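With one protein chain withheld, the remaining protein chains of the complex are depicted in position.
Naming follows writing order (A and B), and every chain is counted from residue 1.
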Amino acid sequence: MNANRPQPSPHLPLGDRRDAPFYGRDILEVAQFRRADLSHIFGVAREMREMVLRVGSFDLLKGKILASLFYEPSTRTASSFTAAMERLGGSVIPISEVRYSSVSKGESLPDTVRTLECYADVIVLRHPEVGAAKLAAKYARKPIINAGDGVGEHPTQALLDLFTIIEEAGRIDGLTVTLLGDLKNGRTVHSLARLLSMYDVKLNFVSPESLAFPEKILRELDEKGIAWEAHTELEAVLPRSDVLYVTRVQKERFSDPAHYARVKDAYVISPETLTHARPRMVLMHPLPRVGEITMEVDNDPRAAYFRQMEYGMYVRMALLAMVLGKA
Amino acid sequence: MNANRPQPSPHLPLGDRRDAPFYGRDILEVAQFRRADLSHIFGVAREMREMVLRVGSFDLLKGKILASLFYEPSTRTASSFTAAMERLGGSVIPISEVRYSSVSKGESLPDTVRTLECYADVIVLRHPEVGAAKLAAKYARKPIINAGDGVGEHPTQALLDLFTIIEEAGRIDGLTVTLLGDLKNGRTVHSLARLLSMYDVKLNFVSPESLAFPEKILRELDEKGIAWEAHTELEAVLPRSDVLYVTRVQKERFSDPAHYARVKDAYVISPETLTHARPRMVLMHPLPRVGEITMEVDNDPRAAYFRQMEYGMYVRMALLAMVLGKA
Partner (left out) sequence: MNANRPQPSPHLPLGDRRDAPFYGRDILEVAQFRRADLSHIFGVAREMREMVLRVGSFDLLKGKILASLFYEPSTRTASSFTAAMERLGGSVIPISEVRYSSVSKGESLPDTVRTLECYADVIVLRHPEVGAAKLAAKYARKPIINAGDGVGEHPTQALLDLFTIIEEAGRIDGLTVTLLGDLKNGRTVHSLARLLSMYDVKLNFVSPESLAFPEKILRELDEKGIAWEAHTELEAVLPRSDVLYVTRVQKERFSDPAHYARVKDAYVISPETLTHARPRMVLMHPLPRVGEITMEVDNDPRAAYFRQMEYGMYVRMALLAMVLGKA
């Protein structure tokens, strides 16, 4: 948000806590958070969880409106933000068919967000282009929450991943976290690794060589003194992993179909795989999955990926409440 | 819903009446209802109607969230459920563009519902494939309401049809109900006939021979001792019908266009047709209509098809309140 821009109206509704941390701030990228920020967010997320379990929904954001602006579809993320807003008593303006909207008439993103902020109190933005959220935030007076900008950032996903690890494993410091799959193209694992590097963790990267974790981020880890290993086989690191984070290996990334088939099968998690894993390992996946974890695994108590979705709602409730000055 | 599956969180919000009939149950097919169930549902639907007429909306489901998951479009059904939830003070997560969502990335229905139930309290599902609702219910912990699964079931449509008959005719026992049109392909008339067979009714089936009511269900009626007649002309049975349920004869069902044109015109209900009908006959249609009933009929007090839409909202309000333990 840009506090210096001329404001259509001095929106200062009664009861907003302007002194609250994160009040009026944008959520754009994981690099904006310090470790204390994360603790604070997760503390609020925990309160949200408690309230939801006790009463389902409550009126903390009653009267507040979220504009949910999705330039590309994402059922999961859009539904999660909608549920988060509704469980807080707020309302949502869903804008999901942007291809048919004024954008398709050629309107620029800055104009679209400056229109929507006349109606709404906060804007959640999903956009196919890197940097879209930052551009929107540059022009908007109201807070922008980045719900994914192309291969760029998806900070709320990274936050919910980290929150899942804390809640499931009870801590982060001291953990060994293994990231598996396409580690080259997945913004999810990049952001998660950066967040994890703020803690005392060991990281394992398991991927085909052609889909290895980016050198650039490995250098960042080195600078922060994070111990890491890169492997092409899961076997080597599975028994000493506290967390296994599985991602999709997308067919379209391969020029050679045979290579894809070989790699894909090598990284499928089945009940048999889990016999080699720690009894309390946390098995995660950002979903959707397409065969990377077999459905037989779903009933294993280590399978945390559906709980991960639920943690996501609490984290998004926390962020919405915080940027709107209510937490 | 599957109570034996591991639950992400023990969702037991304050105030839910776990002992309420239908609490936490799925609504999947008409065969799941006994006559006493129907009476109970219609009793609640009647209370809903009274409240709506008196106050418009009320907060029985305040804080509850419905995920409205439509894999194929249905304005009427989706709007009816949305209105039902909103008139009860609850909120809706609309998911209507599933072709662009994670489903199009290849996600399975079980994963989609297990994600959505992390956000919502009840899921309404419309799907083009027979058995989809049962599959969803097998994996979901939260109640699934089947809003149509291909040529399979559409139980809430059948319930609202029956409720319309009761409210308009004052009773069901003793009535003669005539079903007209394409009786072969319409799941609506199949389900309605099955529900009616739990009462003391006479049934007339009027259709072109090529679109006759299925033998299988006729045998079920025989077993239950329901008297029925099959005709190709409406004239024979119209004067002794208490209810006339009209359905569309869809062009695409015919290989011979001339046959379609002949049949289609034969079953058009006009003011002239109604001169041969009983003065208090109940004229129904599931809508949309495309010429099966002329617009001149709309002002005839026997035309019940728009009231039928309204009864539908009350039935869906009743079902939502019941499965969520609030009625």
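Just so it is clear, a contact is a pair of C-beta atoms (placed from the backbone, for glycine too) under 8 Å apart; a residue touches a chain by one contact, two chains touch by 3 or more.
Predicted model, so just to flag it, every value in this text is computed and none were measured.
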Which one touches the absent chain: A:Val30, A:Leu88, A:Leu116 or A:Ala304? A:Leu116
Listed residues B:Gly56, B:Gly225 or B:Pro257, member touching the removed chain: B:Gly56
Name every residue on subunit B in touch with the hidden partner chain. 49, 53-58, 73-76, 79-80, 82-83, 86-87, 89, 94, 96-97, 287-290, 295, 299, 301, 306-307, 309-310, 312-313
Touching the absent chain: which residues on subunit A qualify? 5-6, 8-14, 62-65, 67, 91, 93-95, 97-98, 100-108, 110-112, 114-116, 118-121
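Quick note on the criterion: only the chains that are shown with their structure count from here on.
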Using the average of all C-alpha atoms in each chain as its centre, how far is it in Å between subunit A and subunit B? 39
